[in-house]
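Just passing along the structure, written as structure tokens.
Every protein chain except one is present and positioned as in the full complex.
Here is chain A:
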Amino acid sequence: MLSLSNLDSFYGRSQALHDVSMSAPSGTILAVLGRNGVGKTTLLRSILGLTDRQSGGVVLDGQNISADATFRRARAGIAYVPQGRMIIPDFTIRENILMGGFAAQGPRAIPEIVPKIFPYLMENLDRPGGVLSGGQQQQLAIARALASGPKVLLMDEPTEGIQPNIVEQIEDIIIRLNAELGLTILLVEQNVKFARRAAQNFTMLENGRVVADGAIADLTEETVTKHMAI
């Protein structure tokens, strides 16, 4: 279980998150919704300690990690699939995947599930990551996150900027990771349809604050229109 309590987060002097509290029970998917620029990405970055300054609690399975350095949070079991994938173009696919392994408890290895869900990556392990298409880079970023053997996966708009025929495949894999590996997932999404299909719970952000939350079944069209329509 990952829970945040009264989290404030800052970039320089400007406060990006105000008093944010939420929790994702183990093995569930929590959808983080909201318009562009309301602090969804900041929320994920704050959980990993990647903003300039923060206060409040970040508790993973009873352990408060809010004062820890980023690498310790990663080693505690939090993995990040960032917006824009952020794979390293001149590292090979193998090197990119194994990079995640620095946060693993055991030796660095390609996770067992990767050949099953991403056969293309396995066939091209020695090619540079930069030659991959957007969708393949997304697969690579997910494989890298899995290499740390995480408890919690933070995913930032995993289907953004990916060709439409691959989107559904990535969506299915996210659901499968949750179901088969029991991963807790914080899913930042703009696509409400997918959020409804995948998540058990949701949190709606606006201007760096939580404005609505609850079970995904209770997410009304009215709430969506009010906080997400442009």
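Going forward, a contact is a pair of C-beta atoms (placed from the backbone, for glycine too) under 8 Å apart; a residue touches a chain by one contact, two chains touch by 3 or more; residues count from 1.
Basically, contacts and distances are computed from a predicted model.
S.K.: Tell me the UniProt protein name of the chain this structure doesn't show, selecting from "N-methylhydantoinase B", "Urea ABC transporter permease subunit UrtB", "2-oxoacid:ferredoxin oxidoreductase subunit beta" or "Multiple sugar transport system ATP-binding protein".
M.R.: Hidden chain, UniProt protein name: "Urea ABC transporter permease subunit UrtB".
S.K.: From the list A:Leu4, A:Val20 or A:Ala74, pick the residue that touches the absent chain.
M.R.: Looking across A:Leu4, A:Val20 or A:Ala74, the contact with the absent chain belongs to A:Ala74.
S.K.: So one chain is hidden, and I want to know which residue out of A:Gly100, A:Gly135, A:Pro158 or A:Gly208 touches that hidden chain in the complete assembly.
M.R.: Of the listed residues, the one touching the omitted chain is A:Gly100.
S.K.: Of the listed residues A:Ser148, A:Asn178, A:Thr203 or A:Thr223, which contacts the missing chain in the full complex?
M.R.: A:Ser148
S.K.: Among A:Leu2, A:Ala31 or A:Leu48, which one touches the chain that has been omitted from the display?
M.R.: Considering the complete complex, A:Leu48 is the one touching the chain left out.
S.K.: For the chain left off this view, which of A:Pro89, A:Gly161 or A:Gly214 is in contact with it?
M.R.: Checking the options A:Pro89, A:Gly161 or A:Gly214, the one contacting the hidden chain is A:Pro89.
S.K.: On chain A, what residues meet the omitted chain?
M.R.: 48, 50, 69-71, 74-75, 79-80, 82, 86, 88-91, 95, 98-104, 108, 130, 144, 148
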